[in-house]
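A short worksheet on the structure shown next.
With one protein chain withheld, the remaining protein chains of the complex are depicted in position.
Take a look at chain A:
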Amino acid sequence: MGIEVVVEGLTKSFGKQNIWQDVSLTLPAGEVSVMLGPSGTGKTVFLKSIIGLLKPEQGRVLINGVDMVNSPERDIMETRKLFGLMFQDGALFGSMSLFDNIAFPLREHTRKKESEIRRIVMERIDVVGLLGAEGKLPGEISGGMRKRAGLARALVLDPQIILCDEPDSGLDPVRTAYLSQLLIDLNAQIDATMLIVTHNLDIAATVPDNMGMLFCRNLVTFGPREVLLTSDTPVVSQFLAGRREGPIGMSEEKDAATLAAEQLADTVPLPTGPRTVVPQLEPSPGMPVRQGALRRRERVMSMMGQLPEAARTAILDSYAPAAGGARA
């Protein structure tokens, strides 16, 4: 079972430029969470802060009692072995073949025999669909393949927490769909806590249990996916609909004057009414039931009272068929 990640009051700046401030959220153990946000809102910085590569000025990131911000380097190094991080462009070692890249964590951290390593690595290569390419160098394969190889490397130590930095960027829609399914299947198999940072709406709508959104140096919201998907907060609804009208501008945020003008003009009638929530992806047939989903169900049911009306109906709708015993 995965590990809970607790983020408390995290604030990060580069020099005078504040990236985000006072971000607090909890990634529930074994569940899949997505962090949305327009480009340049510090999603990747957030990911790197969770794993301790960047040090926020304030706040804590607690994993198994270790604070990834302030604990001694030795503890942080030890805790990082629980992580698998998939970098935006794979971050493979350019001098090693794909096989050696994927075997790297095993060779560094375990005393497994070479035959054992070979078995595990080939298994992971098969999972991400790279069989036959294991002898190639990262420079010789396409961006999408590098990404998948990066995922395989992140998975090889059976991590408890998987972080994915824009798993979709540079992938075509079909491959993105396969990758989404792969992530859900993985979650079903190893029950790891997952955080996916993306601005891909398909992934956002179908993969996660929980969703959050970063905008304007703040965490707009974080909670069960239905809350965000049905939210009528302008930032969220604009982002999810991919519209130009709304508070998000070309350079992150619009100023008040542009906003007012836009509101007056009001050329396009905006779609109103509650948005429909696309059902979440289920693990492929033959996969075990996602333990995280079962836990989430209990958790969400117990917090029903605090959720907005729209989210509540969406949640009840989504659980209705499952409750009827449609799935084993």
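One rule holds in what follows: contacts are C-beta pairs under 8 Å (C-beta built on N, C-alpha and C of every residue); 3 or more make two chains touch, one makes a residue touch a chain; residues count from 1.
Assume contacts and distances are computed from a predicted model.
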item: Hidden subunit of the complex - UniProt protein name among "Phosphate-specific transport system accessory protein PhoU", "Metallophosphoesterase", "Acetyl-CoA C-acetyltransferase" or "ABC transporter permease"; value: "ABC transporter permease"
item: Touch with the omitted chain, as defined above, among A:L201, A:C216 or A:M287; value: A:C216
item: Among A:M77, A:L131, A:M301 or A:L316, the residue in touch with the chain that has been omitted; value: A:M77
item: Of A:K48, A:R175, A:R225 or A:R312, the residue in touch with the unshown chain; value: A:K48
item: On chain A, residues whose C-beta touches the chain left out of the figure; value: 13, 16, 18, 21, 48, 51, 53, 57-58, 77-78, 80-81, 83, 85, 87, 89, 91-94, 104-105, 108-109, 153, 157, 216-218, 232-235, 246-247, 253, 255-256, 259-260, 263, 270, 272
